[in-house]
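A single protein chain has been removed from this complex, and every other one stays in its place.
So, chain A:
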Amino acid sequence: MPASVLWAVDLFGRVYTLSTAGQYWELCKDTQLEFKRVSAATQCCWGIACDNQVYLYMCASDVSIRCREEAYENQRWNPMGGFCEKLLPSDRWPWSDVSGLQHRPLDGVALPSPYWEWESDWYVDENFGGEPTEKGGWTYAIDFPATYTRDKRWNSCVRRRKWIRYRRYKSRDAWAKIPSKDDLKDLPDPFNDLSVGGWEITEEPVGRLSVWAVSLQGKVWYREDVSHSNPEGSSWSLVDTPGEAVQISCGPHDLLWVTLWEGQALVREGINRNNPKGSSWSIVEPPGSENGIMHVSAGVSVVWAVTKDRKVWFRRGVNSHNPCGTSWIEMVGEMTMVNVGLNDQVWGIGSEERAVYFRQGVTPSELSGKTWKAIVAGRESDRSHSGSSSSLLSAGCFFGDEVKGGSESAPSDTDAAAEVERPRPEWSAPEEPLDNSRDPKDSAALGPETGGTAECASENLCPDAGAREAAQASVGSARPLPASAAAELPWTSIDLKEPRKIPSHSAAGFAETTSHSSLGLLPLGLDEPYGADDHPLWAWVSGGGCAVEAGSMLKWFTVQSGLSPSVQTLSLSISPAQTATWRKQIFQQLTERTKRELENFRHYEQAVEQSVWVKTGTLQWWCDWKPHKWVDVRVALEQFTGHDGARDSILFVYYIVHEEKKYFHVFLNEVTVLVPVLNEAKHSFALYTPERTRQRWPVRLAATTEQDMNDWLALLSLSCCESRKIHGRPSPQAVWSVTCKGDIFVSEPSPDLEAQDHLLPCDQMFWRQMGGHLRVVEANSRGVVWGIGYDHTAWVYTGGYGGGCVQGLASSTSNIYTQSDVKSVCIYENQRWNPVTGYTSRGLPTDRYMWSDASGLQECTKASTKPPSLQWTWVSDWYVDFSVPGGTDQEGWQYASDFPASYHGYKTMKDFVRRRCWARKCKLVTNGPWLEVAPIALGDVSIIPESPENPEGDGRGHNIALWAVSDKGDVLCRLGVSELNPVGSSWLHIGTDQPFASVSIGACYQVWAVARDGSAFYRGSVSPSQPAVSCPVTGDCWYHIPSPPKQRLMQVSVGQTSVYALDENGNLWYRGGVTPSYPQGSSWEHVSNNVRRVSVGPLDQVWVIANKVQGTHGLSRGTVCRRTGVQPREPKGQGWDYGIGGGWDHISVRANATRASRNVSQEQKAHGPVSC
């Protein structure tokens, strides 16, 4: 979980952020302005400053926000001068937009605001529908407007070409004023409140926001078109309200609540992905008639409110279908405002002492949480307050409605006379639900406790500042609250969800008053001076960008002195974790001890002779012949120790078939892989040997519990590793692969794996499992390994081993971290049209299930569909997936003439069936040797393969080129990646004209990429020193490479010199004609079909995942295959060698540069078309 930040504004209008990983409030980088409101999202924060203008603060990011401007140049042919700019009077403008209706000269295209800059000059787009035009970008047609083609024909009378230019948003980590020039007439009055949200309504990339504002006159405004590429939005539009609004709150999804002047709340109905502004208002009455609502805050499925008497309320039963909810529940605490952030977590500002409180214990099952806890994080620096008196006026002015008598608090702020460090009490829940007739026991209990608070206040005095002597006096004079006053405290908690466990608390809890004093202990009374010391007084808080998950460890609530060792190991540095001196010293001393005590005495007899050890147990075994079912078996693992100390083991499986006792055995030194196979019901694993790999017929065993399975897996894999003498972290040359379940496997390449003759057959490779869950893993021979999860999170390998189900001795203790992944489970709702009732869920008898999987063969209902295995838990409800290929209508339906057919997103006359995809997110939490690389989510990654002959870069600090494609399609280059720092430092964004899908960098810095539209690109002149671009203006550009005819490419992989690409139909292509002088090559040459992933290594070895491979006993989908016969003069190879299979999804051989025979590499040097 990467760190995110909580935003807050203090009474002086200064904006601070508090990181979930930090313990100090940090002053916002741009301090030019004072603010009265902020509303944060993950990537930005909107605010209203004291000048009543709206500002946007975009957080710095490695990926720039860029927006493409287009203009078309139109020409008509005439007999005199050929194609020229002279058009007919009826024609369009010579320079126009795509429709031809708007005049659009290149120099007339202006930047939308001062915060944008042009990235380059205008240039002609040579790309036409995925094909290069190679004719100056001209496309031809008979007339305007018509269908344009690449080729000029006899009847081509007009032509046009597209000019493009990118502009980039340049304001980062700074407040940028939202331009309001065109809104002047509509905006006579300044804004009073503002709220951002709605980022979960659509699947659009991060950046689409619903920005709502309320003006001083009580009108509600919506900012149009706020999106990733247009962070400022375009204009304000008025949304009519039935009353005068004073405050507004927009949840992350479809909730929008507004506070009215009269004290009711307005709830927006009808907000959905097609209509983010909603359609109508409903009114929700306040909890009580005498005290209206003052403030509301909406989350995904909660609404919190504060009434005018500062009481806090929780709205029960709020969700997308019922945005109004059902009833109010009063909560403990008095707040001036509350704010609901990510994951429905809640923050508030205490009404008296102005501390920021965090609601602890908010979980999906208990949305109201458990208790308020004050955030006591200090500010990063003890900022001098001397300059703040000037801002005081504005503060007093703009927070007038919140600061009770600004004159009372403000002067004492600057005086700094009495600087009492306030105790930050935890507001625990009351002992039992109190009603209006308060329990006398409580008020009696409060008296002595109050005295205790005063004491602790003086103890907590901050010793650092000089002018603190006076403080002692003021503490002495601070009146302890009389017991009678305490009895009058207005807390009437009827919060049914609050825990009721502590009836003895007030009676017995005196000893712990400092940490457990309750709300009533806060000194009341406005005559008490406000301390303007190092505890800020807060005015506003926004958690819209702050991701706190249940169980995350926050350091906000204690003032910590130093880092404990456990904290150090959790820090995100990937540098070797074992750096503590004491640890190194123990390692060293143990080595010395062994030397001292054993070196000269090895000829001594061992006291204990090693014997055979047997572990027995009961498992279930899949009997693959009649009766084809799981049968109970007894298993025994026998371990021997040879004279050389090597272990060898045999697994015996005893079973009974037809009342006949039988057994079979497996030598563990022959086992090539153990694969956990988890599904809804069984904890099972598959065991392969080379023979069983060829047969596609593993031994399948199941245990009754997950723990039991893990024990066996750990023991068996340890035995396998021991018999092969494999121990510890994989070598830098290791071959990595991933199964379709996200399990990660690694294999140590033997030198004869890539030999010329006497190849080691692929099916003899031994794979061992690494903990974690990934979709993609890529490595290079310097030990840099990166992975990408199903949720596109990027991970870097930490150097550990084990984790996940590989526990115990087979796992390292350090460098193993928690890893989570999220994926969606999809089911389909199918309907058939009939003339009477239209589309219904009643199909023909021959039809598929009305709720099914994608194929229609399996029935899958919302209720019956479970997460993929017991490791996964649901984290969302079912929702309609609009992002399916082919497009959908507004309700998510896709139409077709019949099942199964190709679906399209609109209804035609011929369509009689329709379907829509429902998705539900599930999450897995595991652990493994991986650390997250925040914050950019990736789609593909490639690390430069380094050949062993490569003379340069012997230093471990030498830079390693790593390229990636973000999940949005941006091409990125990672800076600062080295053997010592595999995570690198930052991303450099490389501009493209369209979203990309795959990228690969070869050993000689040849970068190839594939765009989402299936076209290929080559990036010129990438060099070690300048990994990305050499010249920023003209740039070394992407050369568009035509795809193989009628094929859309999907993936590309570049080795030493070979370039291979894969298309959507499973065809593997080799790029022919690649020479040092012409690195783009000349043509695609077909190599094979039936391929779904390719990896080309530093020896130009070609490995793939094949779709279906036939074995003697079965068919195996997703099989690791190596191309045989690949030689410098025959880079396409001759045939395939089949390895492990049955659900493999990904392989990377790009780290394996070890080759057995020396003369081979020399031969390659002599003849290979090396383009370095």
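Just so it is clear, a contact is a pair of C-beta atoms (placed from the backbone, for glycine too) under 8 Å apart; a residue touches a chain by one contact, two chains touch by 3 or more; residues count from 1.
Simple rule for what comes next: contacts and distances are computed from a predicted model.
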(message) Out of "NEDD8-conjugating enzyme UBC12", "Autophagy protein 5", "3' exoribonuclease family, domain 1-domain-containing protein" or "Exosome complex component RRP45", which one is the UniProt protein name for the chain not included here?
(response) "Autophagy protein 5"
(request) Identify the residue among A:Glu131, A:Glu200 or A:Asp711 that touches the chain left out of the display. (result) A:Asp711
(message) Among A:Asn274, A:Thr594 or A:Gln1134, which one touches the chain that has been omitted from the display?
(response) A:Thr594
(message) For review purposes, identify every residue of chain A that touches the missing chain, sorted by number.
(response) 558, 560-562, 564-566, 576, 578, 581-583, 585-587, 589-594, 596-598, 600-601, 604-608, 610-611, 613, 615, 639, 711, 714-715, 718, 728-729, 799-800, 807-809, 811-814
